[in-house]
Structure formats: C-alpha cells, structure tokens
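Not every chain is included here, but those present sit where they belong.
A, B and C are the chain letters, set down in written order, and residue numbers restart from 1 in every chain.
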Amino acid sequence: MTQRVKEILSYYDSENPGVRSNIARFLNHGRLAGTGKLVILPVDQGFEHGPARSFAVNPPAYNPLYHFQLAIDAGCSGYAAPLGFLEAGAAEFAGELPLILKLNSHDLLLDERDPIPAVTGSVGDALRLGCAAVGYTIYPGSAMRREMYEELRAIAEEAKSVGLAVVVWSYPRGSGLSKEGETALDVVAYAAQIAAQLGANIIKVKLPSAHLEQAEAKKVYEAQKIPLEPLAERVRHVVQSCFDGRRIVIFSGGPREDDATLYEEVKAIKAGGGFGSIIGRNSFQRKKPDAIAMLHKIMDIYAA
Amino acid sequence: MTQRVKEILSYYDSENPGVRSNIARFLNHGRLAGTGKLVILPVDQGFEHGPARSFAVNPPAYNPLYHFQLAIDAGCSGYAAPLGFLEAGAAEFAGELPLILKLNSHDLLLDERDPIPAVTGSVGDALRLGCAAVGYTIYPGSAMRREMYEELRAIAEEAKSVGLAVVVWSYPRGSGLSKEGETALDVVAYAAQIAAQLGANIIKVKLPSAHLEQAEAKKVYEAQKIPLEPLAERVRHVVQSCFDGRRIVIFSGGPREDDATLYEEVKAIKAGGGFGSIIGRNSFQRKKPDAIAMLHKIMDIYAA
Amino acid sequence: MTQRVKEILSYYDSENPGVRSNIARFLNHGRLAGTGKLVILPVDQGFEHGPARSFAVNPPAYNPLYHFQLAIDAGCSGYAAPLGFLEAGAAEFAGELPLILKLNSHDLLLDERDPIPAVTGSVGDALRLGCAAVGYTIYPGSAMRREMYEELRAIAEEAKSVGLAVVVWSYPRGSGLSKEGETALDVVAYAAQIAAQLGANIIKVKLPSAHLEQAEAKKVYEAQKIPLEPLAERVRHVVQSCFDGRRIVIFSGGPREDDATLYEEVKAIKAGGGFGSIIGRNSFQRKKPDAIAMLHKIMDIYAA
C-alpha cells in the first residue's frame, strides 16, 4: 500500500477497520490504484433521466452488463448504480471491481420545486450484492432537505456499523436556490461541507462556477479575497471545505461536453487538489473504445 | 428445461435459487411452457373498478373459483389476484398453477389526482397461499410515487429473501402527466426502467402509444431517430428499456377490444421481442369457451 | 473535587451516576477545573453558516483537528461539534477532553421563517465517539417548536439512560417573534426555562438585551421592577429562570466582537452568577495564539 493511500486512510481513523478496508478497495483498484486519485463510473441516469435520454445515443448501454464491463476495461476505481442495475450484473462480475449501491433515486416524471429521491435499496442489499459502499444523494437548498439529511444519517450509521463506506452525492437544488446558484462556488463548498459533517466518507459534488449566490457569503469571499478564478482555485476551495482535504471529494462533469473541455477540467481538479472524477454520461454516451480512450486519458492526467 | 428458459433465468443470477425457481415456474407452466413467453390472467378489477363493472357482463365471473379454472383450462402461465380472490380458491386449486398475490390495491370510491394504492396483503400471505410471486403496482408520475417506490423496495427485499419472485405493474399516472402521457412511448419506457431499477423480476406495462410526452425526451427520440411506428418498434423500445431484454416485460391490453385488434397487438408484442401478455378483462368478460378460444389463439401466436 | 463542584452536582441528584459523572467531567477539566465555571468551544458554524463564512478568515480552522487542539491548548472545559467534525478527530484525540456531539444541525441554503434543524447524529454515535454529552438546539418561537421539543425529549430520555449529559442550545426564533425579540430579556429567560423544563443538564442561551418582547410579560417585568440594566442584572434574571441557579446556564457571544466588549460581557456573566461562556467564532476566527490568549483572559476573569 502506498504512502499516499495510507495517509488518506489515516483521515478515517475513527471508522472501524471494515469501513477503512472498503475505502481502501477504491483507492487500490484499477489504473489509478495507489495514486490517491479515483475515477468512478456512475450509471444512475436510467432512473434519474429515463432510458432513452441516457442510452439511446449508444444503445449497447441499455444493457446493465455493458457498464460493469466498461468500468473494468477502462480500469475505473469503482462503479455506482441503483439496485436494478447492480442486481443485473453483480453475480456475473462478482469480485471484479468495487461497487457502490445508490440507495436513493429520483425520476423526472413529475416536475417538483423541492424534490426528494425515494429510498430504493438497503444496507442489506449492499451486503448481499457484495458492495464496498452505499451511496446517497442529498439536495441542500430543498425544502425537503431535513428528511434527506435524517435518512442519510440513519443509513450511514447502519452502513458503517457493518463496515460499508458511505458516498454522498451533494447536489444543491430546490426553492432556496436560483438555477445559477446550484453550482455557485459558495453553495457547492457549503454543500460539500454539509456532506462531510453528515459523516460522508467520499463526497461527490459538481464542479463549481465562479458565481456567488448568497449575499452574506459573498461579503466573506470578497473580504477574504477567496479567488474565484481559475477553476483550479475553486476546486481548491471546495477541497478545503471538505475538512481541509481530510475527506475524499470527487467532481462530476454533467452533460456531455467536448473532450478538450473535459480534460481541462480534470487538469484543474488535479491542480486544485481534488481526489478525482465521477464520469457517467461522458463515458457511456459514446462508443466503448472511445470511452476507454477518454477515461484512460483522464487517468493519465491524474497519474502524471 | 429449454435453452430459452435457461437463458432467461441466467438474467437473474444475482437472485437466490428460490426466486429463480419461482420465475421458472411461470416459464415452465401451461401451453407456453418452455417457449420463454407468458400469458398471465390477472383479476384485480373487482377491487380496482368494482364488481358490476367487472363481472356483470359474465356473471359466473363473480365466483373466484371461476378464474382459477379459466386460467387452468386455458393453459395460462399464471394467475394474479388480490388477497380475497386468492384466499377463496388457493386451497381448492393448490398446486395447479403459479399464483401471484397482488399486494396493493386501489379503488375508485374516491377520485384522486395523485393516488396511492393500499397495501392489502403481505409476503406472509403469499407464502401461506402457496404463491410463486408477489405483485405490486406503482404509479410513476404521481406525487405519491416516492411512498410507492419505498414500499415496493421493502416488499421486494422481503419477498426475495424468502424466494418469492416480484412482479411490478408500472402504470404512469398522476399530476406529473397528461392523460395522453400515461401511455406515451417515452413515459412507458421510463416507467418500465424504473420498475427494473427497483428490482422487479417481471414487469407489466401498458402498450405504448406513439405519443411523446416530455420535451427533453422528445429531443432525444428525434435526434436518435427512435422509431415511433409501427407498434412492434415501440414494444422493442420498451423491451430495450428493460435492461436490453434482460428483464421479463409483459404487456396489458386494457378495456375490452375487438379481437382482431387484440391479435394484432399480440403479433406486435411478439415481433418487438416482448415476453407476453397479461389479459384480464378481455378474458373474463366473455363466455368461458370464447375466452379459452381467444387465449389459445393468442398463445398460438406467441408459440408460432 | 471542590465544594462548588459538589454543590453543582447535587442539583442533579435525580440523574443517574453516569449523567452526573459526565457533568462532572466538564466541571473538572481544563483551566477552570473545580471553579464551577465553564468555557466551552463550539464549532458548528461549518454546518450552520457554511465553511467560508466560518473559516476563511483563519484558514487553518478548515481542518477539524485544529479545533480539538485549540480547545486542548486553551484549556477549555469541553468541545462541541456535529458528527463529521467529531468523527474526524475523535480517534486521534481520544480521552483528551470532554466532547459534546451536537445531534441536530441547520444550514442556510434555504431561507425559512420557521426552521427546524435536521437530526444529524445519534446517541449511539455519541457513545461510539466517546462523548460526555449530546447537544440539541431548540428554537422556541418557531411554528416547528413542538417537533423540536418532542425530538429533544426522546433524545434526552435515551441519552440519560446511557449516562450521557444533555446540553440544550435554546435560541428563540421563528414566526412568533420579532427579530429584536429573539434576544429580548423576557424571551431569553423564557427560552432558558423551557430548556430546563425539557430536562436539559446544561443550557446555552444568547446574552439577553434590555428589550422586552411580549406585552403580558412586560407588564410583570414593570410591575415587579425586574431590572433591565446593567447586563449583569439581566444575566442574573436568566440564571434565576434556570431553576434559581440550579441548572448550569452558559452564554454565547455571537459574531466576532471587539475584545474589550467581550471581556465586559464575561465580567457581567460572572457578576450575574452565570456559569460560563461558549465561544465559537470569537475563538477560531483569529490566529491560534491570539485565541488562546483571549480564552485564557476570559478564564482568568471567571477564575478570579
């Protein structure tokens, strides 16, 4: 085990050895094993956005086995999906890569101002399917956030007691925020801090924009001259907001982007001290060889 | 056991042998045994629509034993009903065909925009009655969908742990959708995907129309040139949305139709790769010999 | 054990020895050990106000270990924080000072008239992390206060049954009160009484202003000539409202103030019979040596 991995694990020394082992599994798997960096493949869009919007552009991706194989072939650090997708391949790919069972899911068949995902899996499901972690999404800024925080807390306590790591997707949205505010630097940093305070072992946020949403926060950012540019500085601020870098925080891209932008973002994540990327649509919404090439290029940036 | 049945069962290799055995019971029963196709008789309309609307047109159908006998005589793959109907015949017909206990039911004595059925049976009931599966209905698009998804998840976890298969009726409705949207292709495909992600072993949806409901989805359907016609193509899209054909998905008709239409629909289901039909009102709302003839004709189409 | 500490503990003689031991741990720890006075470091602002607003002015404070070390180096009586911050240092600093796990937390990403914090930790978490007490915040005056009072009652019952002390932050706010009313003398005294009646072992309130909020109360304050000035008299009134001084009540400052004001307030707390201070932002929003010097000066005032 590398020094860097040992150092990261030391941040979690209040967790039991089971949780630490499972965090280690991600850090020691795939092409980035040992570097302290992670590239995770998440495929929850079938539930979150619907099947056609997710998979029609690359039809083999309708098949749940496709994503297991993609994550393996690309040497990803882990694979995250909801219950059905994991159940469809967990037996065939048993033991091949660390899995994250997403325990709550949200669909778009109803338009809501303050959504709350449904709990669609259990800690027992995660154990039975051989997962290394459970995942849970919170929406800070939503009027339903209290329900989500409390659900997460109960799930995290149960999961950790049986040695599973806890991954939190912290995505600001809801009636407390403007659309632009959802990715504002102050809001993303705050959402990351909330996830960390709720006991997340690994935190996933979106890349922050240079926008500042909240007036009270804006005063501080200006007074303290917290840099808003370049992106690497914003990443650094989010990392700092995750317990000064003592919690693993990884960044997602969002909808498909051109690759040059994507690689620039990855370079910024690395320069700012981020722990890696979680890349869904940019991975599976293209042909598999292209996806592997793209993921390898990203991993090379992190490993450099 | 035929190769096709073995292949279908292989899609469920994360499930325990009990669940797999019970899925196999449907696939190996009745006139379609071994073909990989299913025709199931569901009779929940007494609860869902009221007795007269359901049975007055063919009074022997008031008798719950009638439906067991019809399913047996017609060589159906299984029979699904709520608690009372199953309790009324499960002893007399013990061991004669695979049963599905529908665990939630909804009535029409109150008009609701966002309905949620009541849980009217338990996993324990299903075991005690000798059922091979439990059934549960979700309404994607309803403001109550979170409660339904969470109830289903808990029931599915319990049912599978004792070896019962899980059948999900996924019927879009509620304030998120227009009336036409309830059977829109994008919505039906999405609803089927949600059921699969929630862990359904067998999914039941309505035949989709060529309508597209959601603007964001429509863009993708047009960009990717997903065909809206003929019906067989729409079926194919729904099958694809059920994990690329790795989950059994069957289609319902709806209110009584003329038989020619019905047979055309079955041909389309077959042509599109669907796994079969679930035919209630069209079966029991006619004289029994006619019903058997009609069901045999449908089975012949599937078996051809 | 000093006479004063023994006297204070005697106020709690209906509690089990575990609770009393844990109250004693605060009274016998740090530079004020044995004096009957407490200075506690609370760091919940990362969750309550966001990371930048809390820590940017003194960036080492982003690191959760910083606060453990600050509380130890300054000789504080205890340290209070939410789950994540305690998990991040509880192993490394095991046994070094009495800890309070704050069991509910509130963020500012949604503006609410009648807020209620989320429950973000459990009594089990407090035991597993080696805490001496749990903390809980109530907002008297909020339309959600009943939920908070009932949640607190259940948590307090559980916590005391396993020997943990219960610390209540009682912060009036919500649609029942004007902004000025939140720190009005009658309201703060009332809020302190409510916490005491709910079974709090240690009560934390804000320093009261000379404002009187409620008309019915105002009549009595005037009729009974309850002095509104100076501050020490207001403190004395709050202490009296906490069961005539038979419950530990400590006072918070709020946002950073100039030090002269701070020391005057501490002198008033002491003169009015208050049990001490809980000082967050004024501690960690300055360089560590300055913070220690300031905290020592405050402790010297209490100890004099």
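In the analysis below, contacts are C-beta pairs under 8 Å (C-beta built on N, C-alpha and C of every residue); 3 or more make two chains touch, one makes a residue touch a chain.
Predicted model, so just to flag it, every value in this text is computed and none were measured.
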Problem set entry | Overall copies of the shared sequence [whole complex; 3 in view] | 5
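The working rule: only the chains that are shown with their structure count from here on.
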For this session: If you connect every pair of chains that touch, what shape comes out? Choose line, ring, star, complete or other.
Result: line
Problem set entry | Angle of rotation relating chain A to chain B [CA atoms, steps of 5 degrees] | 70
For this session: Quick one: compare the interface residues of chain A with those of chain C and tell me same or different, with half as the dividing line.
Result: different
Exercise. Most central chain by CA mean?
Worked result: A
Problem set entry | Inter-chain centre distance, chain B versus chain C - centres from mean C-alpha coordinates, in Å | 58
Exercise. Roughly how many whole angstrom separate the Cα centroids of chain A and chain C?
Worked result: 35
Exercise. Tell me, which residues of chain A touch at least two other chains?
Worked result: none
Problem set entry | In the complex, chain B residues that touch chain A | 11, 13-15, 140-143, 145-146, 149-150, 153-154, 157, 172, 174-177, 186-187, 189-194, 196-200, 214, 216-217, 220-221, 223-224, 226, 237, 240-241, 243-244, 246-247
Exercise. Where on chain C is chain A touching in the complex?
Worked result: 46-47, 49-53, 56-57, 59-60, 62-66, 82-92, 105, 107-111, 116-122, 124-125, 129
